[in-house]
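Only one protein chain is missing; all other protein chains are in place.
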Amino acid sequence: MDLHALGACLTTSACVVTQTTSGLIVGMLLFLVAAGVTLIFGVLKIVNFAHGTFYMLGGYVAYTTLGVTDSYMLAVLAGALSMALFGVVFERALISRVYGSNVLMQLLICYAVVLIFDDLVKIVWGPEFHAMGMPQAFQVPPLFIAGGVVPPFYAVLIGIAALIAIVLGLGLSMTRLGKTVRAAAINAQMVSALGVNTTLLFAIVFAVGGGLAGLAGALAAPVRSLSPGMGFSVLIESFIVTVIGGMGSIAGALASALLIGLVRGFGTIGFPQFTDGLIYIVMIAILLLRPQGLFGRRL
Amino acid sequence: MTELLRAEGLSAFYGASQILFDIDLSLQEKRTLALLGRNGAGKSTTMKTLAGIVPAGSGRIVFDGRDVTRAPPHTRARLGLAYVPEDRQVFPEHSVEDNLLIAAKSGPDGRRDWTLPRIWDTFPLLANLRARHADRLSGGEQQLLVIARALMGNPLVLLLDEPSEGLAPIVIATISRMLRELGASGATILLAEQNMHFCLRIADEAVVIDKGKVVHHQDTAGLARNEDIRRRYLAM
Amino acid sequence: MKGNRRSGTRETAIAAVALLIVLVVPFVHRSPAFEDFVIRLSSMALFATSLNLLVGNTGMVSFGHGMFYGLGAYAFALMMQMTELSLPVAAMLAVLFTTVAALCVGAICVRLSTDYFAFITLAFQMLIYSVIISWQSLTGGDQGLRGGLPRREIFGFDLASQLHLYQCCAVVAVLGLLALRHISASPFGQTLRMIRDNESRTGFLGVVLWRARLWAFTIAGGFAGLGGVLAALFVSGAYPELADWPNSGQAIFAVMLGGINSFLGPVLGAAILLALNDAVARVTEYQGLVLGIVILIFALGLRRGVLDFLRVAWSKDSQ
Partner (left out) sequence: MSAVITRRTVLAAGTASLLAAPWVARAQANTLRIGMQSILSGPIALLGTSSRNALMMEQDRINAAGGFLGRQIEIVYRDSKGQPQEAARIARELVNSSGCELLIDAEASSASFAVQEVVRSLDVACIHTNSETSSLTADPKIRAPTAFRVARQGVHDAVAGSIYLAEYASAKKLNKWATCSPDYAYGRDTTAQYLQFFKQFKPDLEVITEAWPKLGQPDFTEVITKLIQAKPQALFTLLYAGDLSAFVNQGNIYALFAQMAVATPNVDYPVLAAIKNLPAGIQSATRYLETFPDTPANKEWGQAYFKKWNERPTNWSWQNTVAMQFYEQAIKKANALDGKALAAALSGMRIYTPFGVDGTITMRDDHTTIGYAIGWGQTIPKEPFIVDVKAADWGKIIELETEWKKQQRYI
């Protein structure tokens, strides 16, 4: 524990700005993954333990696409779209068969998918890590804001994630599709009786959730090492985010992803060897005080 | 007169226990048919089976000349079969207007008679509550809302399951009047009820079911005088 | 009540026969591989069966049961290394410690409803895991406890000997399973099943739901700790993965694979899982791929545990 360093940091603008932006970037990428988890849970009541796999595959697809096309934009698109498609296939082929069954059965199916794809990635891309490298356009020196350091690449990532948060938020509250999705989250049977093809709707939800995770994986690929099994730690963190924010709440996912990002950002200064523990403690405290999460519906 | 909805030898199960036995029904265009029976007689299950929420065990459902026995609920809805469930099932976190918008679609023949303005006209009470969350409405208001919501789909047939359940007499009167007007304007309605007086004023004819079987079929005026049937199957 | 006692006697007899067979095997044929397998199975069987007391019996899905397995292993191994306590005393204290830990964690968790219960147990597990990783001076961090467990003889038993360890684990596991069976067949076990089947009705009968659940959670934690003690004996130490999430996942899988509605289901599931893991590891390095496909076939095809499936098949045959 190093509370002195934490205090010193909190009183200098440079440190606050830098650690806040680093918390933002960690949080925003986390949000993209967690948004899918929370959306899928909210609508389908499925706890998608395979979500980290979407993130991993999105990264790998982007890595290969970049190698072939040499365009980061195409790589990101390919990562996101392929995972949207994969989401649909996953939902139709596997998850749709266990709707309404035991949560453990769903867990097992997801667990199987994680195992299978970790190994498939090993077979296709090899067991060693890969590094994608920074696209040329972003190989520029960082910006300095109020004494804090902000890299342009991260500023762009934060921008994209924020844009998606806004689109997702507005889309769910303002558009007819979004309203229907929210209605299906509460009463899918009734929505279906009103003439909405809920099978299609569920597939769309999985496509959006998978696509977001794939997008996160692709966006992060230039700076993170790609390796089989990399989805796991992301999955755990996005779960924490989902639970803290309230299962099914996009706003909650955003808020808690940022909270986790900030806990990391400042926790690493105050509690360098116990940052993870800090996050679990936050999660337990929130589950005890507000089991439904920060933005969750009361049960 | 054309037949819009017909059930032939319909049976249904909840798990291993059979709820419906060989139900036959026929609903003619622009008519209102009441489905009467005690609590637990199988009215709601019949409605759910017709709407496609409970799968038919055996038998056939023909709607507008098409066999829809195996069709999923949304297909039936798009063919013009609107279902209003017994416990109303509004979308509690959506506003009244959003509840209606989610259900908006044109009818099977492309008609779009029911639009938001017409709903506000027909249900002035809802017009005043359009921005309110549905879970903040009273039971009667919710009942009006779900009927309006069903109409937004411009259906050929309305399946109304116990619209009077749990409502105050004055609210029941409102709903009753509204349903009579709907019927008079040419709507086709299947109305499941245990409140016979409510039905008598709305429906043209009635089918009585008991323990999952059809036990009687008569026009409502006749049924009102048929003490025997009323005592045997409908008395509380 | 009489029937209960008779079936209790029958079960004890079955357990005694099973134990006898297991104990006789090494005198007929020594196979270190088989003995290793039985040692690991005894630990895993206790772990999975104790989890099933929650999952199958009470309907409480815990994602964090591995924390008690890990705590049991660490408590036992640390006591062996740091004190002069004899092995059975250390083992008993370790189980006691785990039971108390389960009581404390349970007191916080059991009031939450299903999904949140699963998550909070997972969170507690991860907290305990990260404490184990971080508290390096005590636990050795990710390297686990180094230097092995001191080998102290008890009653002429030397647990450094594979045979003695095998015998000891078999006896402990059979006794542990018998105790769990007894608990699950007792009126308390009936109450737990009633809670699973109909919570509110059980509440009306005057059962304090959270208290019954807490008892179940505590007992399950204690037996998981006992499993952990055996695991610590096997690897002669304690390692953080014992308390990690995938370990809980293994137990869940064993329970599901064997069958949640049969008492011996988790034991069979654990056996299949261990055997499958070993067999696959020898053939291919892509164990995950094979295991994943097996799980999918099982989850989408069989749709219930093997023992549950067999029972259904069996009773159909008998008709």
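By letter and in written order, the chains are A, B and C; residue numbering begins at 1 in each of them.
The working rule: a contact is a pair of C-beta atoms (placed from the backbone, for glycine too) under 8 Å apart; a residue touches a chain by one contact, two chains touch by 3 or more.
As the structure is a computational prediction, the values presented were derived from the model and not from experiment.
Put simply, the hidden chain is in touch with A, C once you look at the whole complex. One of C:Pro26, C:Gly56 or C:Gly140 touches the chain omitted from the figure, and that residue is C:Gly140. Residues 5, 9, 14-15, 18-19, 21-23, 25-26, 29, 118, 122, 127-134, 138-139, 141-142, 149, 151, 153-154, 220, 222-225, 227-230, 233-234, 264-265, 267-269, 272-273, 275-276 are the ones on chain A that touch the missing chain. In the full complex, chain C touches the omitted chain through residues 31-37, 40, 133-134, 136, 140-144, 146-148, 160, 162, 231, 234-237, 239-242, 268, 271-272, 274-276, 278-279, 281-282, 285, 287, 306, 310, 313-314, 317.
As a working rule, only the chains that are shown with their structure count from here on.
Relative to the centroid of all protein Cα atoms, the closest per-chain Cα centroid is that of A. Chain centres here are means of the Cα atoms, and by that rule the chain farthest away from chain B is C. Chains A-C form the pair with the most C-beta pairs in contact. Distance between chain A and chain B, defined via averaged C-alpha coordinates, is recorded as 44 Å.
Averaged C-alpha coordinates give centres for chain B and chain C that are 53 Å from one another. Between chain A and chain C the centroid-to-centroid distance comes to 33 Å (mean Cα coordinates, whole Å).
Among the residues of chain A, none is found touching two or more other chains.
Residue positions of chain B touching 2 or more other chains: there are none. Those residues of chain A whose C-beta lies close enough to touch chain B in the complex are 176, 179-180, 182-183, 186-187, 189-199, 297. Interface residues of chain C facing chain A in the complex, by the touch rule stated above, are 55, 61, 108, 112-116, 118-120, 122-124, 126-127, 130-131, 134, 245, 249, 252-253, 255-256, 286-289, 291-293, 295-296, 298-300, 303. Residues 47, 94, 97-98, 101, 103-105, 107-109, 111-116, 118-120, 122-123, 236, 239-240, 243, 247, 273-274, 276-277, 280-281, 283-284, 287-288, 291-292, 299 of chain A are the ones that touch chain C when the two sit in their complex.
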